[in-house]
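The structure that follows is given in the form of structure tokens.
As you look at this complex, bear in mind that one protein chain is not there, while each of the others sits in place.
Up next, chain A:
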């Protein structure tokens, strides 16, 4: 009978060891999940600073584009989609001016 009691005590100790390991793994999984969530959020939400930087860049490019088109028109070329790039005859073009005004 004593032999069985000894075996049960040994089994109990083994189970306690397993439970302790499960507890450790549980903590590690929790930490990984938290990190994953933080990374997802970081990827989805751009910070205001980053947003401003991107917008400034786009505005600069757009402004450059508008200025280039306006200069091209002044130099005597069509910038409207109808005759883009073709030389103007000297007179103003309704479609180019509407395009410039709209911009």
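Methods note: contacts are C-beta pairs under 8 Å (C-beta built on N, C-alpha and C of every residue); 3 or more make two chains touch, one makes a residue touch a chain; residues count from 1.
Heads up, the rule we're going with is that contacts and distances are computed from a predicted model.
Novice: Of the options "NADH-quinone oxidoreductase subunit J", "Beta sliding clamp", "Quinol oxidase subunit 3" or "Glutathione ABC transporter permease GsiC", which is the UniProt protein name for the chain that has been left out of view?
Specialist: Its UniProt record gives the name "Beta sliding clamp".
Novice: Would you mind spotting which of A:49, A:75 or A:92 touches the chain that isn't drawn?
Specialist: Of all options in A:49, A:75 or A:92, contact with the hidden chain holds for A:92.
Novice: Go through chain A and note every residue touching the omitted chain.
Specialist: Interface residues of chain A facing the absent chain: 80-83, 91-95, 97-98, 100-102.
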